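Report on one structure; see the data block that follows.
Of the protein chains in this complex, one is absent; all others appear in place.
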Amino acid sequence: MSVWFVPRDAAARSMGADAVAAALEARGETVVRNGSRGMLWMEPLVERADERHGPRVGWRNMTADAIHLALPNDQSEQYVGAVDELDYLARQNRWIYERVGITDPLDPDDYVAHGGLAGLKNALAMSGDAVVQAVTDSGLRGRGGAGFPAGIKWRTVADQTPQPHAGESPSADRHKYICVNADEGDSGTFADRMLMEGDPFCLLEGMTIAAHAVGADRGFVYLRSEYPDAVATLQAAIWIAREQGWLGDNILDSDLCFDVEIRVGAGSYVCGEETAMLESLEGRRGMVRAKPPLPAIKGLFGTPTVINNVLTIASVPSILARGAEAYAALGQNRSLGTQVFQLAGNIAQGGIVETAFGITARELVEDFGGGTRSGRPLRAVQIGGPLGAYLSADKLDVAMEYEALIAAGGMIGHGGVVLFDDTVNMAEQARFAMDFCVEESCGKCTPCRIGAVRGVETIDKIRAGKDVTANTELLRDLCDVMTHGSLCAMGGLTPNPVLSALNQFPEDFASPVIATG
Amino acid sequence: MNMVQQFDPAQVDMSRDLGTPGAHSDVMVNVFIDGMAVSVPEGTSVMRAAAMVGADIPKLCATDNLNAFGSCRLCLVEIEGRPGTPASCTTPCQEGMAVHTQTPRLDKLRKGVMELYISDHPLDCLTCPANGDCELQDMAGAVGLRTVRYGSEGENHLHKGKDESNPYFTFDASKCIVCSRCVRACSEVQGTFALTIAGRGFGSEVSPSEQQPFLDSECVSCGACVQACPTATLQEKSVIELGVPSRKVKTTCAYCGVGCSFVAELRGDEVVRMVPDKQGGANAGHSCVKGRFAWGYAQHQDRVTTPMVRDSIEDEWRPVAWDEAIAFAAERLNQIKATHGVDAIGGITSSRCTNEEVYVVQKMVRAAFGTNNVDTCARVCHSPTGYGLKQTFGTSAGTQDFASVEHADAIMVIGANPTDAHPVFGSRMKRRLRAGADLIVVDPRAIDLVRSPHIEAEHHLQLLPGTNVAVLNAISHVIATEGLIDEAFVAERCDMASFRAWESFIRLPENSPETLAEVTGVPAEAVRAAARAYATAGNAAIYYGLGVTEHSQGSTMVMAMANLAMATGNIGRLGVGVNPLRGQNNVQGSCDMGSFPHEFVGYRHVSDDTVREQFSTVWGVSLREEPGKRIPNMLDAAISGTFRGIYIQGEDIAQSDPNTQHVTAALKAMDCVIVQDLFLNETAQFAHVFLPGTSFLEKDGTFTNAERRINRVRPVMSSRTGLSEWEATCALSEAMGYPMPYQSASEIMDEIAALTPTFAGVSFELLDTLGSVQWPCNEQAPTGTPIMHKERFVRGEGQFITTPYVPTDERSTRKFPLLLTTGRILSQYNVGAQTRRTDNVVWHAEDVLDIHEADAEARGVKDGDWVEIASRAGATRMRVRISDDIPAGVVYTTFHHPVSGTNVITTDNSDWATNCPEYKVTAVEIRPAAEQPA
Amino acid sequence: MTTAPSAEHQRLVKMANQIASNIPTRTEVAAQVGHHLRQFWTPGMRAALAQIADDTPEQLSPEVHAALEGMA
Partner (left out) sequence: MSNAGYPQWHLDAAQTLIAPIVASEPGPVLLCLQAVQSHFGYVPGEAVSLIAEACNVSRADVHGVFTFYADLRDTPPPPIPVRLCAAEACQAVGGRQLKADWTALCQSDTALAALTGTDEPIFCLGNCALGPAAMVDGELLGCADINRLQSAVARAQAAGEGA
């Protein structure tokens, strides 16, 4: 009796996966709602196996109407054959994403059967200190963009004494927290979302290991409201994990007591900045806090707090399961392990590519991505979200790792790669970068609050041909003030896309009418 | 470094704005600011360290009474070995750090930031009320901004309207630079949280409550936001009207017992504004709506500035020259003295007057009148404090300075409402509560501290009025029987015999919370929990007010609190103590100055031969060794015809003293009533001589606040009456045959110091040097005594005194089933003579009666209805407000408006030891009334 | 006694009785009341109280009487 796999991932659903699943169920077929394999241009990618854990064959871009084709005839034009053998997957090295697309994300048995909990079990057999050491040895760095070594952050928190909440009497309960930043607001990134929808237990397991390592008792996942499916799936996973004894008191019969809650964002990009996220978690305006104090020392409610990105925490179970050394053997220079790259925008084969650091942007764009979706020439690639620089198509041989990208004037950010074909107007993109900052600035610091508005206005003047030389100089001065004067990365990095556009594509800034100086 | 200069932190002028608050650490770190070496406590910001060496870094969002915020980005600096340009306000100094505050790169960035600010700011400096007093203007100059290249056509806030709803200040959003200083001041300093930033990004704007006009918002008009504003966005209306001030005089507020220091800012002889003094020992730069804004009464048209006399109270007043008024008064008093003897006259001093003014009045009574018939309005508020603390600790004053509260782990507030009646101290207390101290409130009413934004009392013992002693005994019972007594402290510091007697008394079952629950209305478990919280906190402090003293057992209660503090070792260090919150600005001082009929200056009994001899010698007269009459005894004797003349300095006994009918009958019966006051008050209706008084803006002298802090009151303007009050008193004394030839107020203080061991070191010169000083100030404590009883109690060993609970005679009955209790609200002050003559009336136009819903329903009364309130003593009318702040069976009102006639219904029950009136308990009945009184 | 007592005398009676019932001691009430009266009352008030004790002894508590005797 065959089993059908239809992804429940939001991207698959956005292309009609639910209707396909319903059609199969209507025919009396057994359907498992798995996560997405990450080959998003194929969604809905429907798979069939002869038995639950057997090898699977797939049909791409399936629709409810076409499902009858798949049933009798394996050779329809949507048939892709053995899914695991597809080049796009076979060339990857999946650690974080090892189960995504394979398992039913909310089936705890499936999770364990595919290697889940191995990391946590190993961790619980070690001291917290030893776990911190293993994470340090793995070379794992923050996947949110800043790339701060996770082990050092954990060490700082581990060394703190738990504290009562700010303003509570000294006799009140004392806490440390694990906060996961799942406010994945960067355009072109979706790996956090797919992990939470496709393997939520992995995130919970990683948080639990972190709690054991630093002595935390409670965890929060700050998850953006734009991801309702991720919220629902992760919430269900939390309930199931509690039932399984994977969260709560005496986890896996150890002394560890730890529980996790979701906090849903409310429409603020800045809340992806860690201190703004803390403010938001405390129920306040998501205004950036000045540092010091570091969150690791005075974080959520004034207590020592680990703040890591979803992918950082989700890397931890496999590091603990397969060993720090094996992880550190991947990657290059100071960028060790794997990164989950996300290929997006005007791309033929968009999706998830997990591979060791060091792959070039060109390999990602061309070999995996297959060039633009439109078929037109590639003009620019934006790496690392709305605050990342634009790279012109001739600069794609850069290695995808933290330092190499910085050297190339960009940043790896959260690993998103967005392609633009030659119809793009880069002055418009520069204007958008400033405008995005206008929309999303928290308003605390002056360079960001007023500067972004002036940035839009000044770009408009340049594009309209008004005092182009003077206004271009003014725009550069403004970018300097924003870069060096802003309180956080929002204002501080907005000049990245603006200046990269201005520097590499000056022709787009020339007035369509007259360009007098 | 070759240009290193060593800098001496002691040379820092602390009146400057150093940008961020000081750090408290014993660890010092050494940093180099532009090559100058400075050593600062760990945690000090780079900005502050730089300001200390005079390298002021441009700033707009930073100010040293608010936590660093890091928003304006003008204060960027470069630090050797570090990337980027961190904000100096949020960067702490680290050992060896080398900071550069002025570099070409920084100049460019700062200019760029400033250019952004000015691109969204009106260009109306010349006509702006803050011209010359604007930090934005200063900073534009400091960074050398010359042009704004963005032009003026961009998006901006210049169209934003002006909010003029608050009577004292305007909010002009078009000038706002969104530095959040006002919002932070409202939160961090005042603790009201009435302001926020609404919206975000470029749309961010300051919002009172829900973007309401200030007057309709949660704002309490303390002025902290106006003070904090670096531009003319929040601006005093008086400055807009009169212009930027040209000279300044430091002085002391004349309202409550907090005694805030202010800088009066003037143009010529006209006050433009009162700004709280950052270096004020009591207020550290904070203020409330009264001191900050409600000083206009001093120039009010109702004020009388000419002496007046009349033969009989039926006659019209006759304005006369000072000489004539003095001669008139002296002749009348001398005549009574000749006819009826010295016991037939007396005087009352005022807690609104300076120490020097009070001193000369009591001296006049004792030396010129020849009697000890002198009393003070403190009789009706804090006399039990003097009695109770003297018996137990040996001195009639609170034990701590205000700053001590910042070290308390548990705070017990009994019968006090600091956020309304002592708001500046209330804010300080709230800051400590927000930081985590536990709060125990003992009060029949849910005062604001019980629950208000970001503050919640862990324990509220909502007792029935009149049962304070029972509750305190129950608390002490728990402490004694649950092993919570600090045996070591008691053994070392207290009189053991008195302790054993107290302990065996307090352990009696009659004092258990379970036994007393029915009497007090407080569940036993709540008492036990509160007792444990107090005893085990670490540092536990008691703050109390008139809700303690104005009871038939006021003195007993003061002693009960003293017992509790001693038994738990909560005396003699920071963060603990027993602290009265005094009603008026100079209650402490008027008591210190020998205003009580049984004591000379410094609380020394008139029967003490040595002391009396000393005063006799200096004053050159023989003095009586027997106590004189207290106010109620004077009034009784007046009705009996044996007391016929009185000099009343700045007190309106016809309104403020209980049982008004009795008071007016007594006043009517006298041959000579001399009233010295700013206004023709209620008492003046019965006076024969009216001597115009001076407002605090005209006084030269000292006030002593609730923490024993002696503050200078400096004349901001010349006396509107032509004489200082002490000069008028001296003139009268001289006219009666006893000259007091002082040349200045300072000379009076010198005499006080010479005669009073606790004041021996006090002089105007010392006060001008130190700013203020807390007595005792003498050879042992040349700079004063913030915390008392440190090594030993003033009386030697602490004296425990048993405090049996004796219920008041004033009990609810079938005829008068409700208990009325009274209090103050923030915007008004006492009988309202001052505040009613200011715009503060917009917040409190009338007194209302708070009543519990059940009691209202039972009487068919709805919210807003007029009712008649009747007691055994009388009846008055008021509007009601249904409130759940009070329990059923209790009603509550304020007494700020004479029309309310609250004291028409208060009885003449009083404290057994001091006769302090029992204002806080009156059995009453409420009936619906058709209309308001005429 | 037939004449109505004056307000002044009424207050003295009330004050004296109140002092006696509140004085914080259980063993030497008379002495403590006496001490209190000497400390805080005028000679005239004390004399008037003594007169009341003679004229209308029932108005005053036994402790007040004892105190007055002790002071005499």
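In this document, chain identifiers A, B and C correspond to the written order of the chains, with residue numbering beginning at 1 in each.
Here is the rule we go by: contacts are C-beta pairs under 8 Å (C-beta built on N, C-alpha and C of every residue); 3 or more make two chains touch, one makes a residue touch a chain.
No experiment lies behind these values; they were computed from the predicted model shown.
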| item | value |
| --- | --- |
| Neighbouring shown chains of the undisplayed chain, as defined at the top | A, B |
| Absent-chain contact - pick from A:R52, A:H114, A:H165 or A:R242 | A:H165 |
| Among B:R105, B:K162 or B:R451, the residue in touch with the chain that has been omitted | B:R451 |
| Option from A:P108, A:G151 or A:G351 whose C-beta touches the chain left out | A:G351 |
| Option touching the unshown chain, where A:Y111, A:W154 or A:Y269 are the choices | A:Y269 |
| Of B:L60, B:V178, B:L195 or B:I926, the residue in touch with the unshown chain | B:L195 |
| For chain A, the residues touching the chain missing from this view | 10-11, 13-15, 40-41, 43, 165, 184-190, 193, 225-230, 263-269, 280-287, 301, 342-347, 350-351, 373-374, 382, 386, 416, 418-421, 424, 429, 432, 436, 439-440, 442 |
| Touching residues (missing chain, whole complex) on chain B | 192-200, 207-211, 217-218, 451-456 |
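Throughout what follows, only the chains that are shown with their structure count from here on.
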| item | value |
| --- | --- |
| Approximate Å spacing (C-alpha centroids) for the pair chain A, chain B | 57 |
| Where chain A and chain C are represented by their mean Cα positions, the distance between them in whole Å | 87 |
| Shared interface positions of chain C, touching two or more other chains | none |
| Residues of chain B whose C-beta touches two or more other chains | none |
| Of all residues in chain B, those that touch chain A in their complex | 68-73, 76, 84-85, 87, 89-90, 92, 108-109, 112-113, 116-117, 119-120, 149-150, 154-155, 177-178, 180, 196-197, 199-204, 409, 434-438, 454, 458 |
| Contact set on chain B toward chain C in their complex | 343, 372, 505, 552-553, 556, 559, 597-598, 605, 607, 626-630, 632-633, 636-637, 639-640, 642, 662, 801-804, 806, 908, 912-915 |
| Chain A to chain B touching residues, read off their complex | 164, 166-170, 172, 268, 285, 290-292, 438-454, 457-458, 470, 474, 477-478, 480-481, 484-487 |
